[in-house]
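A protein chain is absent from this complex, but the other protein chains hold their places.
For reference, chains read A, B and C in written order, and residue numbers begin at 1 within each chain.
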Amino acid sequence: MEVIKKVLVIGGGVAGIQAALDIADGGYQVILVEKTPSVGGHMAQYAEVFPTLDCPQCILTPKMVDVGQHSNITLLTYAELQKVSGEVGNFTVEILQKARKVNHKKCTGCGTCWQKCPEKVPSEYDAGIADRAAIYIPFAQAVPAKPVIDTEHCRYIKHLEFVEGETEGKRPPQCRICERLCPAEAIDWEQEAQTITEQVGAIVVATGFDLMPIKRLPEYAEDPDVIDGIQFERMLSPGGPNAGVVRRPSDGKIPGEVVFVSCAGSRDPEHGVPHCSRVCCMYLAKQAMLYKHAVHDSQAHIFYIDTRTTGKGYEEFLQRTMTEGTVYLRGKVSRIYRDGDKLKVMGVDTLSGKQVEVSADLVVLGMAMLPSVGAKDMAARLGIATDEQGFFTESHIKIDPLESTRPGIYLAGTAQGPKDIPDSVAQGSGAASKVLGLFARSEMTPEGLTVG
Amino acid sequence: MARQERIGVFVCHCGNNIAGTVDIERVVEELSHYPGVVHVEDYMYMCSDPGQELMRKAIQEKALTGIVNANCSPTLHQRTFRRVAEAEGLNPYCVEIANIREQCSWPHADDKETATRKAIAIIKATVEKLRFNMALTPTVTPLTKRVLVIGAGIAGIQAALDIANGGYGVVLVEQDIGIGGHVMQLAGTFPSLEQPDSLIASRLAEVASHPLVKLYTYAEVEEVSGYVGNFDVKIRQKAGYINRGRCNACGMCLEKCPVLVSSEYDCGLSQRKAIRLPSPAALTFHPVIDVEHCLHFNGSQCQACCEVCPEGAIDFSEEDTFVEERIGVVVAAPGYDLLPVGQPEAYPEDPDIIDGLKFERILSATGPTNGEIRRPSDGKVPREVVFISCVGSRDPEHGVPYCSRVCCMYVAKQALLYRQAVPEGQAYIFYMDIRSDAKGFEEFVQDVMDEGGILYLRGEVSRMFRDGDKIKVWGVDTLIGRNIEISADLVVLARAMVPRPTTRELTRKLNIASDAHGFLTEAHIKLRPVESLTSGIYLAGTAQWPRDLPDTIASAEAAASKVLSLFSREELLHEPTIAWVDEEICSGCEQCVANCTYKAIEVDKRSNVARVNEAICEGCGSCAAICPSNAVQLKNSTPRQFFEIIDVAAG
Amino acid sequence: MDLSYYPGCTLKTRALNFEDSAIAAMAVLGVNLIELPRWNCCGTVYSMTDDDLAHHIAPVRNLVRIAEQGSDRVVTLCSFCYNTLKRADLLMRNSPEKRNTINTFMDDEIDYDGQVEVVHLLEVLRDDVGWEAVARKVKTSLEGLKVAPYYGCTLTRPQEIAIDSVESPTVLQGLMQAVGTTVLDFPLATECCGSFEIVSDPDAVIERAYTILGMAQRKGADAIVVSCPLCAHNLGHKQAEIAGKYSDFTGMPIVYFTQLLALAVGVNPEVCRFDLNFGGVEALLRDRGLIPQRV
Partner (left out) sequence: MRLEISLGRLRNEFVAKITELSGQDINLCYQCGKCSAGCPMSFIMDLLPNQVIRSVQLGLAEDITSSRTPWLCASCLVCTVRCPKGIDIASVMEAVRQIALRRSEDFIDPAGLERDTVAELPPIALVCGFRKLTG
């Protein structure tokens, strides 16, 4: 049987992008499927990346542009894998292209629509600390830089779907502002979702991660000033909603004292997850450093149990963070609650044997990394195994870290387990190598593959 | 030189990154009157699709002959914009980037006026440079689709297999007599507790018998010349003093050899002969004679092996031989060593104070004690074993500043295996931070902690010394705030992982960089983790940074992917912005030759002028800088262009 | 609805205001709290050592009393009683071996194996009566009264016996909103008051009380609503001393949830015995016109 030399890459974060580029550069056709309207993934949200403090947009945007322009890559954003059948060398995949309600052939990406749309929705890209319009591109450097209409929030769609007596509330107005203002007449209310069927020889799964929601840790108050790491990245980001000025969500005040809590949900089999999320130690150190650079005369405190800085240059980075005055307190935080203008953080320093209480203006929780929402469903669709949390299981944890439990399906990035950017990139490339190797062999025999 | 007379200038806002600081309107206004500039346009994100569309339109409509893109650093979008130009029929080397972000709006964020004036100056200067740009075409060089992999540890083996299974030839060179590297010495993996040598046995066998892999053991890379696509490698096949064609691997010589030497494989816990084979678990290769210890080579007349060899294969007159191979790219995977004994000095030398690898041999079923835990000094089963993490690691004063990444895990594993072998024993683990950060690791460590008889102590050990039968260990428990003393039967030091001493020499041969510790340096720590800065040389495994088995394998697979991608092309394109020699002026003084890092320039003996090898030249410009007569110039970065730039910038 | 009611020691002495108001209020809501004809001390604290069964006899005996009279449910007012009885019940349900030993030890008593459900009055109000029904019965809305709900430890810990969310219980909030009060977000609602340490280390308890009272004062509370006589004591009894030590503390009324419920559903204030409360409850209620001015 002939091996179909075309690959499906699921997930347009940095791991998926890297896998797609390597395979495409290897001369094979790639279909890259991303469920949000743009590639980039979580990496595009970060302010600066450890330990070099590079601007992630600067290093990622060229790769994003590459996948958008590469002649061997078919980029399907706002699309999701629905069904897989067949076997290694010859999978049939069904991909649902969600309705964008915007004709991307006509759209010029001029931006009029999303600037004028009156409906405001919490921005996924800004992790909810800022709004976007109902017609939107997720962020300025999005690829493609053409919008989609969020049908769940668009006023006109809601108007159309309103059923008197059944839908709650009043019928929304016939807005259609985007349609009226679009100079390219690209708004297409008739556009429907469609299923695309493709034949591929191999699949790379790089569906990434999500953070554990803060509300899973009720001892840490539900408070606008208790935020997660990604939200703080957006605050620190020069491209973020406050243009890099750190302001706390509740009242816009510049926080003079920030507490960072490691292992929020991680290493906690009783209330969270038993695993270590691997990246929090580093990104919290980085955030503390950036925060101190951004706000003069400020104080950062980091609660931790063990600092885990094993990557290249990481230990040195950690030591620098400490030297620059961030106070490390060895212990977990038991409770956080609001007391007037401040958040009381009740912690401990197990090294001095003292209970510690910090009055903070802002608290950043290093929430546990979980597989992206829907990972288990994805695994079921792909017919591959996951662990209890939903991280995809490799065929052998030591010696086959990139192969899933099903031949022809490979893993990359944080979908397999928490990891940082270099490890994700290396895995993206590594998975590509598996695919390139497979495609270099021309024929499948009943016994397996023969070298062609 | 042709002069670019219809120049287009495109100014990017980069959201607020530039527009927030630089007065774009004023920039556009200033440039629109500038000589030679026929089109000026600004846009929110020039790199976006609509931004590129603006360029396309202008190239066609205004028949532009050159373009200046004023935006971020050229490392980001030069390629993007050049590709746009090329697609519209404009030579890509007639596109220049004026960096008004990193070099202007960012550093001058609090001074709009300065930033705006500087941006204008930068763009005008770039226009001046562009005027004298030549239209260039990349050089095409052939590509040899064959790979040299250095090091046959698990990283090298995995890379070799991935590439060979991709259908390309591999030359795999290993300095030791057997393959498999340090993995072969280990007693068990974490967290899965499998026997590592059997785990990778099939890969060893596959690589040894793969039709596309040419394996050289007991060999070293002597010399590498050439450039990506076409390297010539000289391999030294070290003399084993045994004729490989004749030897039938019967092993009689090994029995008869009278010399005992401490075994490298068993970390000195057992002895081997002066004529030796690789590790028992490794695939059987031919024995070699270790000249350092062989009596024959040390003034004696011993002929024991010769006398017994039924095939007459012993050949004391054998000499090192050299093999030349032509390959296209290199994967460097020379691996690691442990920090040598004596560093840091505070711990005494004692047979019962051993390093982690030695303890692996003690634990190993294939080890000298067949997996029975016995301490080296007197063969006693140790009842109390102290493990010390971070020996030399995280210690910039006495060892190395970095974390060796794997020690926390292998120490936990060793303590567990020890307890399984000696159920009544007690293990102590001194640590500073438990770094169990990969998949399944935290869970593993927590299980180990929960195992009775393993006590974690948060603190370092300050001293240890022998006291009769015991080794006294003086440490601290920072959690309880008390000094601790333990009387141990055996102490295991998790010494820092360091690059092999030979790695530095290798970096010189390959012309790649290494960091202060000697680890191989990647092109970009985040996004190009398996490439070196030298084209065509890739990195894998622990020579680049301490890592465990899966990360090592993943990095090897990633390196293989880079190779396979590259090999999908039929030939290589080479940047044309390289050095060029004006033969009329060149006097053949050879200063440029001495100054070239890439060995890309030489003086033609007959004509006595310098010649640039276009395939090797990386366009760094050091030849141009040193040339006393300006005979060597960098294409599109000529002195004239720089003078024009300085004129504008200073004016 | 009739419910077997287990009072415990303090309800019969210091916390008459708790008991009387509860019985009266529940009667208005159609629930008759019928005191067990025979009961003994619950043991007050649940014994946590694995080998100690003797101390479980007291609570189990009470459970036997309830089973004896054919009830399958018992309601407590005191949080400590709830905690001890509920955990003893759980032990008897979940540890067959211990159940055996205890049952054998109590020769002539009937065997107990979890026949009785132990509930706290707050659960009855929430699950059997419901907030809407409570609200419908309100005669005097307590509108304008700002209260800080305070659960203490034993209603929500340990997890197995918690009557509500361990970290963010809302049952007091539900009740207090039903009777019209404004319920403040009170972060220290489940912080410990110092408990029995009042016996050995009253100074430490004063510190605990100040932390909790001070927070309530800063939050603008008119009163702290409690469900435990020990909390009521620890938070209330030493307020003068606290005010002497910390000048920013000016006093904080401590009131049982049943008292405010009773007041709202029209029980005669006399029955509520506000005179037994600490922290100036009478003055507060008088000031708000919720109870008559003293003649």
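By our rule, a contact is a pair of C-beta atoms (placed from the backbone, for glycine too) under 8 Å apart; a residue touches a chain by one contact, two chains touch by 3 or more.
Remember, predicted model here, so these are calculated numbers, not experimental data.
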item: Chains still shown that are in contact with the chain withheld from the display; value: A, B, C
item: Hidden partner chain, touching residue among A:P56, A:G331 or A:G417; value: A:G331
item: Candidate in contact with the missing chain, chosen from A:G256, A:G353 or A:G383; value: A:G353
item: Touching the absent chain when the full complex is considered, from B:K57, B:R326, B:R482 or B:R508; value: B:R482
item: Footprint left on chain B by the chain that the document does not show; value: 383-384, 425-426, 428, 434, 446, 449-452, 454-458, 474, 477, 479-480, 482-487
item: For chain A, residues in touch with the removed chain; value: 219, 263, 267-272, 305, 330-335, 346-350, 353-356
item: Touching residues (missing chain, whole complex) on chain C; value: 8-10, 13-15, 41, 43-45, 47-52, 55, 78, 80, 153, 157-159, 166, 190-192, 194-202, 204, 207-208, 229-230, 233-234, 237
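Here, only the chains that are shown with their structure count from here on.
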item: Set of chains whose contacts include both chain B and chain A; value: none
item: Innermost chain, where centres are averages of C-alpha coordinates; value: A
item: Identity of the chain that, by mean CA position, is farthest from chain A; value: C
item: Centre-to-centre distance between chain B and chain A (centres being mean Cα positions), rounded to whole Å; value: 29
item: Approximate Å spacing (C-alpha centroids) for the pair chain B, chain C; value: 67
item: Set of chain C residues in contact with two or more other chains; value: none
item: Contacts with two or more other chains, residues of chain A listed in rising order; value: none
item: Chain B contact footprint on chain A (complex, rising order); value: 14, 18, 22-23, 25-28, 49, 51-52, 54, 58-63, 65, 68-69, 108-111, 140-141, 143-146, 238-239, 243, 266-267, 269, 274-276, 278, 281, 306-316, 319, 350-351, 353, 391, 394, 397-402, 416-419, 421-423, 425-434, 436-437, 440-441, 451-452
item: Contact footprint of chain C on chain A as seen in their complex; value: 218-219, 221, 335, 337-340, 344
item: Residue ranges of chain B in contact with chain A within the complex; value: 15-17, 20, 44-45, 47-50, 53, 72-73, 76-77, 79-80, 83, 154, 162, 165-168, 189, 191-192, 194, 196, 199-200, 203, 212, 394, 401-403, 405, 433-443, 446, 478-481, 519, 524-530, 544-546, 549-551, 553-562, 564-566, 568-569
